[in-house]
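All protein chains but one are shown in place.
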Amino acid sequence: MTSILVLTGSPSAASRTAALLGHLADRWRSDGHDVHSIAVRNLPAEALLSADATHPEITTVTEAIAAADGIVVASPVYKAAYSGVLKVLLDLLPQYAFAGKTVLPLATGGTSAHVLAIDYAMRPVLNSLGAHHIVQGYFVLDRLITVTADGVALDEHAERELTAIVDEFSMVIHRDDRLITAS
Amino acid sequence: MTSILVLTGSPSAASRTAALLGHLADRWRSDGHDVHSIAVRNLPAEALLSADATHPEITTVTEAIAAADGIVVASPVYKAAYSGVLKVLLDLLPQYAFAGKTVLPLATGGTSAHVLAIDYAMRPVLNSLGAHHIVQGYFVLDRLITVTADGVALDEHAERELTAIVDEFSMVIHRDDRLITAS
Amino acid sequence: MTSILVLTGSPSAASRTAALLGHLADRWRSDGHDVHSIAVRNLPAEALLSADATHPEITTVTEAIAAADGIVVASPVYKAAYSGVLKVLLDLLPQYAFAGKTVLPLATGGTSAHVLAIDYAMRPVLNSLGAHHIVQGYFVLDRLITVTADGVALDEHAERELTAIVDEFSMVIHRDDRLITAS
Partner (left out) sequence: MTSILVLTGSPSAASRTAALLGHLADRWRSDGHDVHSIAVRNLPAEALLSADATHPEITTVTEAIAAADGIVVASPVYKAAYSGVLKVLLDLLPQYAFAGKTVLPLATGGTSAHVLAIDYAMRPVLNSLGAHHIVQGYFVLDRLITVTADGVALDEHAERELTAIVDEFSMVIHRDDRLITAS
């Protein structure tokens, strides 16, 4: 079984980013992946701000990343880039923490004017972590996400596009897994 | 008198970035500027990680930015970009917090391969904050900075280049100040 | 009198980018600036593609840049960045061709998803040319520009925002000119 780790960089527990990622996790589980999620805002704040990579909760994250086949990196767009909350965690990881991993970048934001933040801001950082394959990412406008009692409802067109993106990510992980198993 | 605010995004108190900025602050003071410094790592970690812009220590920073003529934004380069520690603070600022300000971007790093992080990563974020004038920035290699008992010693060539950069920044602030006073 | 040079990187003579820049040139002229325009697509194609900086028409451009106080750099957004047509000219310029210049970046495009191409793609290049001051730029959606018999009509909101941007650029050039004259 392949495993996916979801890292979310929203400073808010009740964020649309978080609700959206819960929705996608269900999809990947029904696709046969083992899915774990880490919200950076729940990690110890002092350890993150002082770059303490030896803190037990941080080493747990590093081990979870090492164990995963696929990594989803999700962030709201603030000030034309990924959130600082996401970046304080990435800064603490070993230099090539994403070596051998398939990575899916996702972003949410209030205006479509921020779409390119994925390719110009997030990808260079994910690439510097040695990612094997960063698949096409996706940007979801906040107003297309409705948080409901039992999860999240997405605008129909965005749902269709996002489904194609997450299925491609899922396919790439399965494919690489089969190859490794076969060889 | 014009005022300069120095924001540093290093997670370490004993960093070369911090020592270097202390060195530059002395220069600006002898140039007639009023200089204040804020190290993000000394601000309340929980407030930063949960994006609490109403925390008293955060509003103090916002007011200090509003009161400054020039802002120095300094960060080590981690994972091919500015530090997350710097970005968690920038994320909390009002949308156009740098409107009307002259801004100097500075970075330190272990390899000259990271020089472009200033122009491709820092500047777009500083620009999204509405900066009036982002002057040419400077990247200092860690190994050219020696922390000494009474401050910092810089490689001679780097010292000369950096001096030209910080004097240009100082000149622009003085010039804009004279114009505003005159008009 | 201060002078402004407009460089346009559209591959088409009948482009919205060209019409828009003609409209702005009129405004700057009535503001008291001397305005010249160069469309890269009218320069000798062979010289541009073989990087022949000694071709007489190219040296004329280099001299026009050296003589200008302000430079407007305008491009359609193609493939998430400035046009190659613009870049072949910029590649031929001396390393610090924009030293001492005030620069205004403008872009046009079919979707607001490309807005960040100005800050993440154009600005780093303009900055590498040593620009003294790159003012806030502006992105205009193609569909907000209507080419008319006697020029161009712009959507009212875009017109207002763009006017603020070009007036700021005009003000900065005038201000720096007064300072140089005074000193």
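What to note about this one:
Chains here go by letter, A, B and C, matching the order in which they are written, and residues are numbered from 1 within each.
FYI, a residue touches a chain if its C-beta (ideal position, glycine included) is under 8 Å from a C-beta of that chain, and two chains touch if they have at least 3 such contacts.
No experiment lies behind these values; they were computed from the predicted model shown.
Although one chain is not drawn, the whole complex shows that of B:D69, B:D91 or B:D119 it is B:D119 that touches it.
Per the touch definition above, the residue from C:R16, C:R41 or C:K101 contacting the chain not shown is C:R41. Within the complete assembly, A:L116 is the residue of A:L24, A:L116, A:V140 or A:V166 that touches the hidden chain.
By the touch rule set out above, chain A reaches the unshown chain at residues 116, 119-120, 123-124, 127-128, 130, 133-136, 175, 179. For chain B, the residues in touch with the chain missing from this view are 80, 111-117, 119-121, 139.
Although one chain is not shown, part of chain C still touches it, namely residues 11-12, 40-41, 45-46, 48-51, 78-91, 93, 120-121, 124-125, 127-129.
The rule we apply is simple: only the chains that are shown with their structure count from here on.
Annotation: the chain A:chain B pair of sequence copies touches via predominantly the same residues, more than half of the used numbers being shared.
Set against the Cα centre of chain C, the chain with the most distant centre is A. With centres taken as mean Cα positions, chain C sits 38 Å from chain A. For chain A, the set of residues that touch two or more other chains comprises 80, 120-121.
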